[in-house]
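Left out: one protein chain. Kept in place: all the others.
As written, the chains take the letters A and B, and residue 1 is the first residue of each chain.
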Amino acid sequence: MFRYSLSRILLFSITLWLLSIFTFALNYWYPGDPLTNMSGVVGEMTTAYQQESINRAMDSTIFRQYGQYIAHLVEGNWGISLSTQEPVFTAMRHHLGASLELIILGSAVAIVLGLPLGTYAALRQRQWQDKLIMTLSLSTYSIPVFWFAQLAILLFAIQLGWSPIAGQIHPLYAIETQTGSILLDIILSDVDYRGAAFINALQHLWLPTLVVALIPLTMLIRMIRSAVLDTLQLNHIKAARVRGLSDTTILFKHVLPTAIQPVLREAGLQFSVLVTNIIIVEVVFNWPGLGGWLVKSIFERDYPVLQGGLLCLAMLILVANFTIDLLHAWRYPQTRDVIDAD
Amino acid sequence: MKTPLLLAALSLLAGCGPLELHQDINRDGLVFCSEGNPESFNPQLDTSGTTVDATSAQLYDRLIEYDAEQQTFVPSLAHKWETFDGGRRYRFHLRPNVQFHQTDWFTPTRPLQASDVVFSFTRWLDPHHDYHKVNGGQYPFFRASGLMRLIERVESVNSTTVDFVLTRVDSSFLANLATDFAVILSAEYAQQLTQQGTPELLDRHPIGTGPFQFIEFRKDLLIRYGANANYWQGAPAIKHLVYSITPNANKRMLKLITGECDVIAYPLVTQLEQRDYKPPVKVTQTSSPNIAFWAFNTERPPFDQALVRQALAHAINRPAIVQTIYNGQAQLATGMLPSTSWAYQPTATDYPYDPKRARELLRQAGYPNGFAMTIWAAPIQRVYNPNALRMAELIQADLAQIGVTASIVSYEWNTFRQRLARGEHDTALVGWVADNADPDNFLRPTLSCSAARSGTNRALWCDADFDQQLLSAIQSTDPQDRQRRYQAIETYVMQQVPLVPIASSLRFQAHQHNIFGVELPPYGGIRFVNARRAEHVPL
Partner (left out) sequence: MRTKSNIFYQFRAPSPRQLIWRQFNDNPIVVTAYYVLAIIMLAMLFAPILAPYSPEQQFNDAISLPPAWHPEGEMRFVFGTDDLGRDILSRVLYGARYSLGYPLLATIIAAVIGITIGAWAGMSRGVQSSTLTHFLDVVLSIPSLLLALVIVAILGPTLHTVMIAITLVLIPQFIHSVHNAFYTERSKEYVIASKLNGCSRNYLLRRVIFPNITSVVVIQFTYALSTAILDIAALGFLGLGVQAPAPEWGTMLARSMEHMYLSPWSMLLPGVALFMTVLTINILGDSLHRAIQQQDR
């Protein structure tokens, strides 16, 4: 495990390094002045600009500039936004909290609904339940997320009134933004209408979570179904059945632990699908997360924000993949031996 | 088809919907859904209607106000004023005991004094003032309206009296002082900020004397204000005022119907009327002196040729645009002045829809095969234009008929305005809302040379003859003479056609049936000082 972790950490670090080079290079590829793109300081004649230019070693070689860029990143100085003049790093933290809220809750919904449904479909293979679940999941997998979100709003928010149209919480509830995640912020705050605010936040939360969870849910169903089908063929399951173990015992103690392995291996792919959906859902539901922030910054040509958001999202994905890899390798030691064999 | 279902849903909401709020919060709070972010929290720095709506009547007061119905000036921070030197010196007597906001970051030690007024005006008058360059140093209204060159200096006579010394007699001076831009800031706060080394917070964490005070701003999300308990007119009934920023016009309307918004900006009135929005929503109509026009960047060829501009004016079908975009709730504009102005005279339109003539004029100008150009259109609703992007598409199709290829350019609203101010456009669909009842306000900030420098003249048109005519009109004191002069000016403008006037729109406000007292004055931004929510109003 130790060697494996080490190799993964090495890979992770190298990837982070490559990512930082990429975002650094972006400053030069965006239209406009590279220093403005990096730091958000405008106006070439102002003292602030001169100061920033010295700080970031703009007069020396590109390696020096890169070094300063990394130093600034690590310090937490990610520049200031061109449209609000607020530091990118602080804004990013709040948006990260909001996105994480949706990601975690969406994944939870997908897992809680997907695993049982997929297993059920596998157990009833080729019967009508299986066909129904598979047809539904294939159809839902093909629906464009933004169209589904629109339809969901039309149905649940406008026609039925079960959900508000957009936002994290009703604006009259003044909850201080500490983490960005609305539920956590309500718990951390000390206003006297916490209960009502919490319920209101849940009302705003359920529809976006559902929409975000939908596609990973369908992917999960298909994966677990094929994994369970494969596992059921294995010899030790047949042996267990011969020995007279009950169905539930076989299912929960023998089949599922083995079947989860390929699902866990593919979980990284699911996560990137989740992030794609998050970007779109945040725009549609006006959720104050990283995705919406990133898209708005493209419209406003706010390059420091664009970089900050990109860096944050990419790091999030890399960290998630890294954690999943480690988890997978820790739980299933057999997979660890695959190291660059040639 | 969907009406019965919708009425059922609405009745469900009207009764005991799932969006019930905490009782106290609901009673004392008001949510206004606005169409965009303010550029800053000080209307001195900006002319955008969004900034004015967000800040001016809420955070600040002015020396005097304008009562549109009585057509007189009423006292506000100044309770009395008089003129000397044949109209070249104005003396204002300030009201005693007006308190500034008290917030987490500032506690005033004294009430409003003359030094505050002096500070508020000298900041933009004097280029060497400490605060002149803070947050950009651009004061577009004061430059475009000519106040910068009109006011020689502002001086305090004693702690409650202020004098304004003018360079010449001007009949629009009081009108300009009553606009939403001439707000009074706190000199003490400015001093504190200078000591702390953060002068830019003057316009970002604002302090004023107005009915509401600033609590927080989350970009693209909300602005939160709390009531000013020490307001000199008495604390407002609404304790929590929130601007929920919703750029999409349809979403705003939907939020009004579902109850997430109490009042909305720029409602899509025809859509509301078509779907029987009664009972929970009410729509009121107010008059608004505004004009939407299509401005040509006259500094850029081929728009520097009057022939080309006239050709393009003939090429577009303005009545169809008025019908499609405004759905009949606007008047076709024949000049810069709307019909509500006292200087207005109805004339026949100079540019009927005539593609053949347009092609002929283009040929004369030397463009027989047309050319390519851009149309810049705002992404959000304005008072004068509910959907600039759609209007641009209609124009694009019309232009294609005469061989001109137009592409549509748009950005986020503040970025859009910044780029327009830099003159990056070929043509732009913009407009103007008057700040006061004087016809000068329609012409000077939109077409004069000083306005071209300050960025509000989107046609970038600088014509010395026009400026001279404007000056003569404003120096005259006889209303009939002024009317004649303004007619001559209008004729001249329509000959040169640096911009094509399109329409003058009616202004609407939509709100929940139990909200009262939200004011939408014709020459100003929205006011919530007298707003209140009534309990148990029968549907």
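Points worth noting:
What we mean here is this: a contact is a pair of C-beta atoms (placed from the backbone, for glycine too) under 8 Å apart; a residue touches a chain by one contact, two chains touch by 3 or more.
Note that this is a predicted model, so its numbers are computed, not measured.
Within the complete assembly, A:150 is the residue of A:60, A:150 or A:249 that touches the hidden chain. Between the chain not shown and the residues B:83, B:396 or B:514, the one that touches is B:396. For the options A:60, A:90, A:139 or A:249, the residue in contact with the chain missing from this view is A:139. Within subunit A, the residues in touch with the undisplayed chain are 11, 14-15, 18, 26, 29-31, 138-139, 141-147, 150-151, 153-154, 158, 268-269, 271-273, 275-276, 279-280, 283-284, 294-295, 298-299, 306, 310, 313-314, 317-318, 321, 340, 342. Touching residues on subunit B toward the chain that is not drawn are 1-2, 248-250, 253-254, 271, 274-275, 320, 323-324, 389-390, 393-394, 396-397, 408.
Simple rule for what comes next: only the chains that are shown with their structure count from here on.
Per the touch definition, subunit B reaches subunit A in the complex via residues 2, 5-6, 9, 12-13, 17-19, 21-22, 24-26, 29, 31, 200, 204, 215-216, 218-222, 224, 240, 242, 244, 246, 251, 254-255, 257-258, 260, 411-412, 414-415. By the touch criterion stated above, subunit A contacts subunit B in their complex at residues 83-86, 157-167, 170-174, 177, 193, 196-197, 200, 203, 286, 288, 292, 296, 299-301.
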